[in-house]
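All protein chains of the complex are present and in place, except for one that has been dropped.
Chain naming follows the written order as A, B and C, and within any one chain the residues start at number 1.
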Amino acid sequence: MRLAVRVAATYELQDESFGCLMVEPALGGERHRVVEERLTTSPIRLCELGRDFYGNPRRQFVAPKGRFAFEFSATVEVEPNAEIPADAVEHPPQELPPEVLIYTLPSRYCESDVLSRMAQSEFGGLAPGAGQVRAIADWVREHVEYRYGTTGPTTSARATAIDRVGVCRDFAHLVIAFCRSLEIPARYVSGYALELEPPDFHGYVQVFMGGAWHAVDATFAGLRPALVPIAVGRDAADVAMMTLWTPHEVVEQSVEVRRVDA
Amino acid sequence: MRLAVRVAATYELQDESFGCLMVEPALGGERHRVVEERLTTSPIRLCELGRDFYGNPRRQFVAPKGRFAFEFSATVEVEPNAEIPADAVEHPPQELPPEVLIYTLPSRYCESDVLSRMAQSEFGGLAPGAGQVRAIADWVREHVEYRYGTTGPTTSARATAIDRVGVCRDFAHLVIAFCRSLEIPARYVSGYALELEPPDFHGYVQVFMGGAWHAVDATFAGLRPALVPIAVGRDAADVAMMTLWTPHEVVEQSVEVRRVDA
Amino acid sequence: MRLAVRVAATYELQDESFGCLMVEPALGGERHRVVEERLTTSPIRLCELGRDFYGNPRRQFVAPKGRFAFEFSATVEVEPNAEIPADAVEHPPQELPPEVLIYTLPSRYCESDVLSRMAQSEFGGLAPGAGQVRAIADWVREHVEYRYGTTGPTTSARATAIDRVGVCRDFAHLVIAFCRSLEIPARYVSGYALELEPPDFHGYVQVFMGGAWHAVDATFAGLRPALVPIAVGRDAADVAMMTLWTPHEVVEQSVEVRRVDA
Partner (left out) sequence: MRLAVRVAATYELQDESFGCLMVEPALGGERHRVVEERLTTSPIRLCELGRDFYGNPRRQFVAPKGRFAFEFSATVEVEPNAEIPADAVEHPPQELPPEVLIYTLPSRYCESDVLSRMAQSEFGGLAPGAGQVRAIADWVREHVEYRYGTTGPTTSARATAIDRVGVCRDFAHLVIAFCRSLEIPARYVSGYALELEPPDFHGYVQVFMGGAWHAVDATFAGLRPALVPIAVGRDAADVAMMTLWTPHEVVEQSVEVRRVDA
């Protein structure tokens, strides 16, 4: 299907600032293809397309003190989202390449080390594979209430396992932590999704199984129709949409994702 | 049945110190009666029997710098431990006297405020009453591994809900927190119990239901044969066996509880 | 000086509910005297004046489902707030009565057990007495930023010691925790204060020194001109202005404190 995405934001910078922006759909995705995209910024023009440590593309810039704004829009052709194939197998660790193995380790917002006994207690009895991951996502959706404004940027899986309330970012962190506790490689994805209310960036999960990364989204019963990844990392700390190194205020921000099939 | 209990400990005090000792079975218990007891201390003699804020009896003393030792032994006639009666009803809050109502509030090691959604999610669907409390105790026993040396004096219910490992103190704190999250008055009891391995003081729970306090012990499948309360409080912070106000080392400590029926 | 206080609030109750209201100035205060007061409620009339476990007066009622409102106003003659006398001495623990000794123990939002080394490291070198308490209050005011909306009902001293931001409740909890870590009895007071912006209930501290409780308020440089206590407890968990046992919404709430000297 075809999606139109649009993001716009305006910031008030208290000083000249370096910034990194990650809004463009991930390069080289097998399940999506950018048909056209446009990025405008003012007052400066984003001059440099770089990559972060994980290989995610990002725009780097230095903006002067004062008002800074950007607008990004794109049309993306995306395959319908798919379940993890029922026969996808969990790999033994010796088969995992280093860039996948790192996603079995605990990270800032996914404390799989302290959640290990809880994961074993809740999911350790299930057969490894796609069904176990689905059980984790179902558990999170059924035990955690989705509610805006209840969590913040420092909320982690350890807190969500107790507090049982949060938004997509928190759902994803808890799924990731449980997966890693069971030695299933899992990473955080920031991206675009249809049917978010209110419209916003989306955070979801990819697990590595059967030789490929598969999307898992615990905020949706069934299968979210489409997901367009922007960047991946160990958790949300690694994939902020915008990072500014100077004190600033967000004056305005909006995200739109629409289906635009012919 | 009849129990013989014996506690002895020796401390090395770095300075003259005030101390409070709570080892004597609670006064006025309906389910136990002290047949005989003996408390010896050296070098000083415990002169003062006081009561703490909750009414628990305790011995208060000032010991000189150096070695301090006590030995307490008692014979106690105790009724067999009993289940909460199946028809015990949960009281509406307006029926609770102030000294009971306080046991619905969160406390240092029983963070019922943050565990509220977890308690609702796991137990909120059950009918109020003895069965709900039993379900809580069963859940804790089944989901938390009993293992010595895994937790410490600052471990709280919030941690145990995640870490899923601990000792009797941790089991009790988690049961209390879940009960209070559901507005069931619950308090911490330090006491003596048969069949502890290794022998030690025991920590368990009392809930207020049907007009009386009833023992709940999540560390034991079924019903622990006998429990002799020493002191009650909001959690373990309130009922330390020994409090010394000066730096000191525990040189030696032992607890024995034996059945001595004729 | 003479203060006029007024509190009004309206709630929407989803069901018939038991409630406890604590807004009336504490009875028997040595430093304040209620000249006149008026409490109105609708639709029911508050029928019962009770006391909580700590002896604080409170109104208990059962309100029907739907809208419930109260309004309380009082004129209070209050002595100017005073510093802890410079010669007030810290008591050895053996001189503290049980109802004071309990305020040296950790509690839900004042984790003096885990803050013990931090307190020793920051304040352990100071001479015991009024100066040490003043140093604690100064440290908290200088290291913690006062900002509305940054903390919530489950924020505790352990978090504030790190996060370094909060409101009066958080300032009080951190002062209390540090004091208790140094074995100074300290309790939480909810009350009325002049010069709060925005107007609200106030949370501050009392420490026991020289045979009496003395007010400490880390949110104010110097000496807040007047403080009228409502209720005291181990921390904010014990002195909620309103407790309702049924799901409800706060429709409206306002607090006013004015000086009305003739």
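Keep this in mind: a residue touches a chain if its C-beta (ideal position, glycine included) is under 8 Å from a C-beta of that chain, and two chains touch if they have at least 3 such contacts.
Predicted, not measured: the structure shown is a model, and the values here were computed from it.
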| item | value |
| --- | --- |
| For the chain not depicted, the shown chains it touches | A, C |
| Per the touch definition above, residue among A:Glu12, A:Glu99, A:Glu142 or A:Glu256 touching the missing chain | A:Glu99 |
| Option from A:Val62, A:Leu223 or A:Val251 whose C-beta touches the chain left out | A:Val62 |
| Footprint left on chain C by the chain that the document does not show | 114-115, 117-118, 121, 143, 145, 158, 161-165 |
| Touching residues on chain A - with respect to the absent chain | 18, 50-53, 60, 62, 92-94, 98-99, 101-102, 105-108, 111, 113-114, 153-154, 183, 237-238, 245 |
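Throughout what follows, only the chains that are shown with their structure count from here on.
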| item | value |
| --- | --- |
| Self-contact between copies chain B and chain C, residue sets same or different by half | same |
| Sites on chain A at which at least two other chains make contact | none |
